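Every protein chain of the complex appears in place save one, which is left out.
Going in written order, the chains are labelled A, B and C, and every chain counts its residues from 1.
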């Protein structure tokens, strides 16, 4: 499913999107399949599936630990595409990974493998707009969205440069810092949403962990909420992870729905 | 007894002198008295009695160890003069010590104490001729000999400077190095004896430990033999020290006598 | 130079592969650096600190006895005499001064063995700027004395407990901190690595080494050397001494750490010879040569010299190697150790194990004549920090 289709579908329902991140292969490829299903059952609209890289500079300790568990369990790009290809879900899947893995596989091959395994979008946190021309070209060819991030620090001139290249949705970084669940939502979020002048959907991530926060984000004008560390935390704890993932997804989605009510 | 009297007496007997060194207070003042008596019994003609100094740079490890034993047992200049004063011997006694002890006591007081306790001569291994004028003055006043050393390295000009100041006897350093018993006698000894042109008696020290060496030294033209480390070694061993000191003195004196035979 | 700053690349290498949140900070830094790099007041102040605080110029010493032993005329550039014991301070003084000019109030840095962290702490103390240094928790234990040194100089050392608890985790953590605090904080990178403008800026600050050599060798030999040899981890001491000679007829040898052999497994390399054996990739913000496995996962590198033990290398070096302007080569642990002992014994100079790699290469290469007649070796640091390591090897071999 294309990302834009999903957002259109939600728009019609007057609903915000829940975009859930987990790391593929954490702690095993089998578990990932089970967790993805649970998240979908809970109400996730889009799944962001991390392809683990050895040096994840843009991720916080929680997600870094998930990445390490996946790497130690032997997750590789080959296994990743096989696992994703075998997923039986009917919502958009997005790969999140670092540029070196894409670069090493070869840009055309990577994008082709994405397309072949049913992936609709690519997020590369260490690939700013300036360096993205080549990858964007292949994404266009295979009709895959290349999703960019904007941050509170993003200047107006950069904002323009990014918005020109936008596809799928815009990933708004809610606050300075790296991924990781936090207790409150920065006031700068609303301001940032206002600054991003585009009709393309805006999803806000970094630091969201409960339904109340999710509702606040949607009320602030976002089209979607991205939640990662809170899910990875559940996986790290282990016990009845699938059940708890589903429950948290449900809480978040309920929050999102409530915001429009 | 004056040193010159002793040498005259020996000259008449056609005998070389045995000059024996031990360190006062090693290991106790009482023992020193016993050892001095033993050495005299064995045939020592002059006793050199070390007054222990904390930093004896001109002495080898053997004598340094004796000095440490004496210092640890509490030997001080005051005790030294008391001990020496109580000795009942009828041969010349010579004090051997470092200049700082003399300097600190005050030169006149030190020399006066020597005179009062029956000491006939002073040897100060770290006091070369150039620095000796003041001490020599007090020695003259109290009729005490200030004994100088000459070494194989002593230049002709220095030799003259030293011989001008000579009193008692000349202490010839047999070889380069410090006190300590060695197995052979350096060839340079004979040469040195020949270089020291004076009628004042010449005694050779450093490295002599047995009768044969003593005889060689006398044959080489010396008027006396100085033995220290070999005696201090016996004291270090402890067991029946007095008997062994007497025996070694006897062996050395026999060697000396044999040389003239 | 202005020209060059406009571009973020050296050929295809370099660039700015960092999270969006950092891009404005990099733009600001580029702008500010461009503003001050040729500013006479900035440069006068920097020169002052390099001279009066760091002790520059460092001598160029004709090592007669080593020359005789190796059979080639050797000059040693004595960065071991720079305050702190290595070339690292040239860069941190420059960046600390820039931090002040930019009006930022805080310096952060990553450090492996602690050399760069110490140089940051020194510069931070000299300028009175709050300094915090990220260091792998394992490294803080292994390099206890360097931690203490930094703390003495008022820097806060933050042990990083994530990942392998070593340099790469410290880099990651420092980047995270920068992401969260870009507005007040300058991130002080310790070599010619990372995103633009770091490779250019650090090279420029280190170029004082090569500039001095130009004048000194002219004074002594009346001509340039035939070869210049420098050890290469990230590549800052190498670029510092090479850069002023790029346009001249002087051979430039970048000596990497050959470790215990040029082999790799799926997870680690037995060496740190990135120019020699790495493949193109993107690491820590730049496209460059990288030690990586077939999937692009970064390998754990290895070397007896902690300062060379890095899976990346400066992008400009990758570029210069590709176009043939510098010659990448390497020395093994054992060769570096032997050269270390040579220099100690023959010249009374205890070199860093890093620098010993450069010396070892000269030892090997002198006989073939490829170095020419006159060689300059960059002694990038002193070896006092390495005594325990060398002593450890000696005991192992007993």
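What we mean here is this: a contact is a pair of C-beta atoms (placed from the backbone, for glycine too) under 8 Å apart; a residue touches a chain by one contact, two chains touch by 3 or more.
Note that the structure is predicted; figures quoted are calculated from it, not measured.
**Student:** Among the chains in view, which touch the chain not shown?
**Tutor:** B, C
**Student:** Among C:24, C:124 or C:296, which one is in touch with the chain left out?
**Tutor:** Answering carefully, the residue with contact to the hidden chain is C:124.
**Student:** May I ask which residue of B:7, B:21 or B:53 touches the chain that does not appear here?
**Tutor:** B:53
**Student:** Identify the residue among C:102, C:262 or C:346 that touches the chain left out of the display.
**Tutor:** Of these options, the touching residue for the absent chain is C:346.
**Student:** What subunit C residues would touch the chain not displayed?
**Tutor:** Here the touching residues of subunit C are 51-53, 55, 58-62, 65, 78, 80-83, 85, 121-126, 128, 145, 148-149, 152-154, 341, 344-350, 384, 387, 390-391.
**Student:** Just checking the interface: what residues of subunit B touch the absent partner chain?
**Tutor:** Within subunit B, the residues that touch the unshown chain are 53-58, 60-61, 64-65, 68, 71, 76-78, 98-105, 125-131, 148-155, 158, 162, 173, 176-178.
One rule holds for everything that comes next: only the chains that are shown with their structure count from here on.
**Student:** Have a look and report which chain pair racks up the highest count of C-beta pairs in contact.
**Tutor:** By number of C-beta pairs in contact, the leading chain pair is A-C.
**Student:** So what's the Cα centroid distance for subunit B and subunit C, whole Å?
**Tutor:** About 67 Å separates the centre of subunit B from that of subunit C.
**Student:** Let me have the rounded angstrom distance from the C-alpha centre of subunit A over to the C-alpha centre of subunit B, please.
**Tutor:** 98
**Student:** Centroid from C-alpha atoms only, then distance subunit A to subunit C, rounded to Å. What do you get?
**Tutor:** The separation of the two C-alpha centroids amounts to 37 Å.
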